[in-house]
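Here the complex is missing a single protein chain, while all its other protein chains stay put.
Going by the order they are written in, the chains are A and B; count residues from 1 in each one.
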Amino acid sequence: MDDIVKGFIEEVKELLLQLEDDLITLENNPGNPEIVNNIFRVMHTLKGSAGMVGYKNIQDLTHEFENTYEQIREGKLQVNSDIIDITLKAKDLILVMLAGEADDSAAERLIQLLADKAAVTGKSNIKRVSGTSTQLRVSNHLYVILFSPDKGIFERGLNPDKTVDELKASGETHVILHEKKKSWEKQKAEKICATVWEVYLKTSLAMTEVEDIFLFYDKDEYSIFEMSREQLQIDPFLSEKLESLYKHKIAPEQQLRDCIDQLPDDEPVQNLPAEQPDASLAELKSTDTSRIETDSKVNVSSQKLDELMNLVSELVTITGTVEVHAEKHNDLKLNNALENIAKLTKKFRDNALDLRLVPIGTLLGKFKRQIRDLSRDLGKKVNMLIEGQDIEIDKTILKSIESPLQHIIRNSIDHGLEPKEERLAKGKTPEGLLKITAFYSGASVILSVQDDGRGINMERVKECAIKKGYMEKGQDVNKEQLLTFIMEPGFTTSENISMVSGRGVGMDVVRKELNSVGGSIEIFTEENLGTTITMKLPTTLTIIDTLMVNVDETQILIPVMDIEYCFKETNENLFKKDNRYIQYKNSPIPLVSLREQFKYAPSEQNELMVIVINKFDRRYAITADQIIGEHQAVIKPLGDLFVNQPYFSGGSIMIDGKLAFILDTNFLFNHITKI
Amino acid sequence: MATLDIDKKTSYINLRIGSESFAISVYKVLEIIQFEQLTKIPNASEFVPGVLNFRRSIVPVIDMHKRFNVEDTGSADKMVVVVDVVSKDKNVLMGLLVDQVTDVIEFEYKNIKAVPDLGIKYNPEFLEGFIEIEEKFIMVLNIDRVLNVKELAEVSHLVNE
Partner (left out) sequence: MKKRIVVVEDFNTSRQIIKKTLEAMGYQVEEAIDGREATRFFDGSNIDLVISDYNMPNMDGGALVEYIRAKEKYKYIPIFMLSTETSIDKQNRAREAKITAWIKKPFEVTEFKKLVEKVLA
């Protein structure tokens, strides 16, 4: 308890410092609603918490000030120096009260003073806007409703809005729209409904009465669950539905808890008995934050996700090991159970992987405002187009491209796009085009930023490159080469600020950031036509399905998606004629011995495993000593030391701690076709 | 890293490569582990005898005999010293395969003597200098330079490329 009071005092002192600051700001800036709101909130918080730790005097005092600032907030009262002065005095008094040295008369005097100066209508009871006081209906039912009308709902003469309005009219509600790809407004205009409503309803209506609201809907178009605020017992069906609505990105319990908290409490907060010092402050804090955090998403650190990834992958591996051993026992029940475990594990893995993926639109959305502001600052009209917002990409990668992308966009608007007059003189549209496109290309995501501005002045690049010593004067360097100079460290300096980079950060930083997540960047530019900067990014694939094979003592992982077929063949048949081809589906395909590639001694086994790789419909076969089995590999980078090592795209740590290497099937194909 | 106080004693790991003694600042060392079976990477250069799983990362191990061009005496006490080196502006973990980790020694930075231009068989850039303890010379390694990633990547380049 002492600790709680101590913590309370510390916290209040902080609040009071902020309060003082705000009061001074307000004096110079009396109309600022944000500051008024801050002050109101401090008073409100103090009032709500002080009583709990035994400071009834602070509770009473702040109650009055809360009242006053609510009136100011609502515009019913004009703030003036007197009020600020009295509030500052109150702040001082609260400090004294905290120390337990205040006498009640001081507070009374201050309250009287406030009543006089602020002309508050008497010592009225606090007026709550929530409406709970007027509506004294017993609203003790709490429902969670998932309402997902069929897409053709309009053609049944129904309007979901009407139904939701009916719900809203029947009690206190918190409504979340899941709009899918198009906005609900747009869906309504097109008369195709793809929206799901998640409604939290606190009402006096009985279950059957709520069901009546959905009279015209089929049973599978809505689900109503009754909840208890105290004991959050979740119907598994509801849990499943919420999970699929949020694509497993949030725990149903959390979601329900958060949303139910959005509904007004059964009991008004200010009536909390003052003589209840044992109510913990921690509890108070948690309710406070739940009100502030309107975003119901949970932020998880990437590190934790990585750890989860590792654990999941180990789980997958162990399951595999157990399966192998269980097969020997021929126990049907055991095998069935294991099969289920394997299925669940796989599901678990997919979910875990999905956690890392976020739509690229979440980042691009951030830029919309910046683009708008920047173009207005520079007096340029920008026609912004964004395509491929739904493309999903690893969270870490998305985060790492934020600042490069921002830099590129700034450059496009600042240096790329010409002012209106210049554009018109060139016969261009008065507003410049800025197009951001994202799409999948194989395992990568291509993200490009295109503008139709003046393009990069290659002559100036050349001048700068000569000055920096990248090339000699008169040397013949092609455009591609010149453009790579731009991304060299230190190339961009203040003297060529208006060329492509500027603002201190150069393209070299952009390139470095992209490289660090395994991405690459290319610049295309045409004078007066514009510049396109294309980034190629891995989607993530921190885990891939692989087939593990042995080559001598080395364990090699081959991505399952590249494998077409596996079979056994005698060593003799394969290599007797020093043949580099084998017959596969009636045509010869190249044959590669991994032992030969790795410069190991030829195998002395009678039979070898042949794995047919299919890469973009071009096939080749590789030989390995043995197939060990499938392995879900968490890809680990081999590191900078192996940048020149092309055979493997990464490594993976096995359950026994040993390491295996992931074969770069793409490289191998190019490599053998070169020979 | 902590700022260098040249008057203050700092600890160094004393290790043996071939018949020579070397010292690495403890600030650089993350762990010293028994030399286990490394996982060989096919087609990697002889500088990199393999990689190891260190705290669930793949860490390359550099054979210091090859790096310093000294004969591998086939020591039975081989150790891998996992160090944290600075490459460009990021930190990279690498393992040093050495013959023996003898002890931890302490000396002041200011007592490190400059390497004479002549009479040293190693690339002088690899050394901060040397220190004389009990009439023995111990070479103090500039480990960031010894394990220059770019250079190592070039020397560990594929043989058949």
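Everything that follows uses one rule, which is that a contact is a pair of C-beta atoms (placed from the backbone, for glycine too) under 8 Å apart; a residue touches a chain by one contact, two chains touch by 3 or more.
Computed from a prediction, not measured in an experiment: that's the story for all the values here.
A.B. asks: From the touch rule at the top of the page, work out which displayed chains the omitted chain touches.
C.D. replies: Within the full complex, the chain not displayed touches A.
A.B. asks: Looking beyond the chains shown, say which of A:Lys56, A:Lys76, A:Arg109 or A:Arg156 touches the absent one.
C.D. replies: A:Arg156
A.B. asks: For the chain that got dropped from the picture, name the residues of chain A it touches.
C.D. replies: 150, 152, 154-158, 162, 191, 215-216, 218
Here, only the chains that are shown with their structure count from here on.
A.B. asks: Mind checking the centre-to-centre distance between chain A and chain B? Centres are C-alpha means, answer in whole Å.
C.D. replies: So the centre of chain A lies 42 Å away from the centre of chain B.
A.B. asks: Please name which positions on chain A make contact with chain B in the complex.
C.D. replies: Contact set of chain A toward chain B: 310, 516, 551, 553-554, 597-600, 636-648, 651, 653, 657-661.
A.B. asks: Mind listing the chain B positions that touch chain A in their complex?
C.D. replies: Residue positions touching the partner: 39-44, 48, 51-53, 56-60, 87, 90, 92, 94, 149-150, 152-154, 156-161.
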